[in-house]
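Only one protein chain is missing; all other protein chains are in place.
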Amino acid sequence: MNINNIRKEFPIFDEKIQNNDLVYLDSANSSQKPKVVLDRINDFYSKQFSNVGRSIHYLAVAATNLYENTRTSVQKYINAKDKNEIVFTKGATEALNLVANTLGQAILEPNDEILITELEHHSNYVPWHFLRKSKNIKIKFAEINEDGDIPIENIEKEITDKTKVIAITHLSNVTGAVLPIKEITQLAHSKGIVVVVDGCQGGPHLKLDMQDLDCDFYAISCHKMYGPTGLGVLYGKKKWLEQLPPYQGGGGMINEVKKDRISYGELPNKYEAGTMATAQVIAFDQSIKFLESIGIDNIIKHEKELIEYGQEILKKNNSVKLIGNPKERGGVLSFTVEGVHPHDIATILDETGVAIRAGHHCCQILHDKLGIPASARASLGVYNTKDDLDKLNEGINNCKKIFGL
Amino acid sequence: MNINNIRKEFPIFDEKIQNNDLVYLDSANSSQKPKVVLDRINDFYSKQFSNVGRSIHYLAVAATNLYENTRTSVQKYINAKDKNEIVFTKGATEALNLVANTLGQAILEPNDEILITELEHHSNYVPWHFLRKSKNIKIKFAEINEDGDIPIENIEKEITDKTKVIAITHLSNVTGAVLPIKEITQLAHSKGIVVVVDGCQGGPHLKLDMQDLDCDFYAISCHKMYGPTGLGVLYGKKKWLEQLPPYQGGGGMINEVKKDRISYGELPNKYEAGTMATAQVIAFDQSIKFLESIGIDNIIKHEKELIEYGQEILKKNNSVKLIGNPKERGGVLSFTVEGVHPHDIATILDETGVAIRAGHHCCQILHDKLGIPASARASLGVYNTKDDLDKLNEGINNCKKIFGL
Amino acid sequence: MNLKELYQEIILEHGKNPRNLGKTENFNKDAKGNNPLCGDNVHVYLKLNDQRKVEDISFEGSGCAISMASASIMTDLIKGKSDNEAKEIIEDFLGMIKENPELKNNILKEDDKTKLMCLSGVKQYPMRVKCATLSWHTLVSAMENDGKEITTES
Partner (left out) sequence: MNLKELYQEIILEHGKNPRNLGKTENFNKDAKGNNPLCGDNVHVYLKLNDQRKVEDISFEGSGCAISMASASIMTDLIKGKSDNEAKEIIEDFLGMIKENPELKNNILKEDDKTKLMCLSGVKQYPMRVKCATLSWHTLVSAMENDGKEITTES
């Protein structure tokens, strides 16, 4: 894996950002895009564009085939059994809303419990919260331990007879903790509990193997996986997608429409109402190919080195406090600096081209628990280098200087 | 308005489709995209990419501003009062689902009636149908007259004390009928009825003036307006968007998140959960600018000429039967050919590069009413010419020859 | 691509004058098929006698020349066959449309095979394959009589 060649595939690194080289450490928010993806979007629109699945002229047929090819690529990439287990959505957030809404319609009863964790992103909490009101569902929170991990015992002890769903992140976007999904699924399934995984950070950083994880649903955010914005993937086991009701209604998802009744189409159409994000789906095939060309094992190895290096230098920097110390950490280094608020850190780093995120990162519950209103987060992509982390550290030192620390 | 120059702005017309020039008559399905839009997508991704609304580094701030600029452009283009009345969705279908779902939660009671029309696209029927089951709502259908129009009397006579919502298309994607939305809104509002307009075909073909129409909601499909796929706009009057509950939950749409309660953000964030279609929104600004640079009045005039010419030549062609004869027809010419099924027509036309759509165009109710299983549809965009319609007519003649008619 | 191959004489003729159109009397098995994309639908009726022979078969429905011709030819060829023979013919036909260059079964006579092969023109028109196969899938469903409505998405 040659990092210089990889960086060359991302046009943005040719740009100067306020006269600085870009040190992009905000990939957990959204990753940059390789040229192959951009070219595919452009080519599709300028040479092959048509809507998919509706018309039968040449362009429409070709576009439909390309669209379905991506479904197959995703199926293979995440090792799903059937291509119809892949549903395209507008993002991971929609995917999680789809699951919460349809499980809510079909299998949840008042007083049933949904178990989530203190690590969850708002996108894996608010959709379940809706069911509190509409269905009188209870939500329980598995607690983090002092390392910012969720050990399986903390899950186990919150499970009751009423627990119907465990909705859990694969990789925390704040502590970077990688959760033992496979073990959680085994435990959950032994009790008949449905497992929904928020795979937003798992997508870019981990090997995705649905047969191994055996979860019932897995939500992916394509724009964090070197793909276009406005696209997500919901993986759902066929038995669920067949059994659950549709989520949105409209063109393309129907079978027969009469004035007094409507029957719905089969998978995958059932969950893809209306014109989909055609160009984005077609271009996402290139993101998968890009990931495959490097190899997820190489990516994991590269990022692990960076994480270790980052931890090392930040730990040496007194007044920096790393958030979490999970057994297995992926992609993310969150921290606070004694005496400097995260927003001030972000602004000062930005001045030298170092882009990080400051705030609660859509994890207010976790920040409440940690007793801090906000944190600073440096998050990694395949294109980052140790040099980027050195610049991060220099920036932090600059903060300390400005704040007289 | 110079049609040759306009065509030059669309790269697809430089392509050969199976050795033919492309005669694209499927714009009601999805329009082709001008180069400015494609360049904007490419530029944004390759030089300026970041997620919006979350981070405070330079790229994030710039992207957020660009994103919000499009909101303002759309506001102006459709003459909405407030930029926060513009909500970005994944498509018109999602926009209509959002409205049906949130009205269903907030104001609809069992036995209330929704009035739609026989012209409606499935996307403006299925979302309301969901409320039949979940809320025991009734759906009534205003009938078409023999011209494929919905005269206001046909609306008026279906209104009862129970009618809470009229959901209606601005321009039929099959008969091309332009409906008198302004008058319908006046009538509806005098009875306290909410008006939801499916503006998918209104968007590209009509002048959009929310103050004039005065409807409560208007759904737009950006990919039919020379914009990217995976994007729609919901216009909603502020009083509604403020009053109605959120639709999807997730990052970005919250105010405060606690373990036992959640409060939601203000407009426009409330309805934009999760990472949005950032690049698509930013590029859609160019679609608006493209439309403005030609001028909707010029577009209307050009398309009217084409429609008249098309009607003229098709009427002369015996064995062609035009569907509908509305007072005002926009953008669409649907027809059948005696003795040739629409699919066969589409296949035969395709052989010479003429792309039309065959089927029920997501309007099964209408086709049932017309007593035909399917129709052929030629639909127009700003780039079409009389020559395109001549080729359509030649293609139809070729069908007749092949079928020995 | 070649329109002439798609719209061969025999297709056009069967499309225009489909055989076995209507609802056969005393049918004991039936199934509906539907193409949600375009609105085509077909209803296949079957009379299977005690010897499991297709005593009568017919169809109702509307569709393009290809789908009408396909249903017409299908019903013509299946009539009088045993259910096992019918299954073999169906499988052979679907295999031919999908990938095989030729029909392989030894049940049909050569000129019947020629008729069926006339439908092979759709291979070059992927979106039209469904038109040619809908009635066949529906026949399978009728024979299994599992009552499941067939859509062409599968």
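For clarity, chains are labelled A, B and C in written order, and residue numbers in each chain start from 1.
As a convention for this text, contacts are C-beta pairs under 8 Å (C-beta built on N, C-alpha and C of every residue); 3 or more make two chains touch, one makes a residue touch a chain.
Since this is a predicted model, take the numbers as computed values, not measurements.
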Missing chain: touched chains present in the view: A, B
Selected from A:V52, A:V197, A:A358 or A:A378 as touching the chain missing from the view: A:A358
Absent-chain contact - pick from B:E153, B:E183 or B:E266: B:E266
Footprint left on subunit B by the chain that the document does not show: 53-54, 56, 60-61, 64-65, 254-256, 263, 265-267, 269
Touching residues on subunit A - with respect to the absent chain: 18, 339-344, 347-348, 351, 358-360, 364, 367, 373-374, 402-404
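Note that in this section only the chains that are shown with their structure count from here on.
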Geometric centre distance via CA averages, subunit C-subunit A, whole Å: 46
Distance between the centres, which are taken as Cα means, of subunit C and subunit B, whole angstrom: 38
Two or more partner chains touched - positions in subunit A: 54, 56, 60, 254, 256
Of all residues in subunit C, the ones touching two or more other chains: 37-38, 127-128
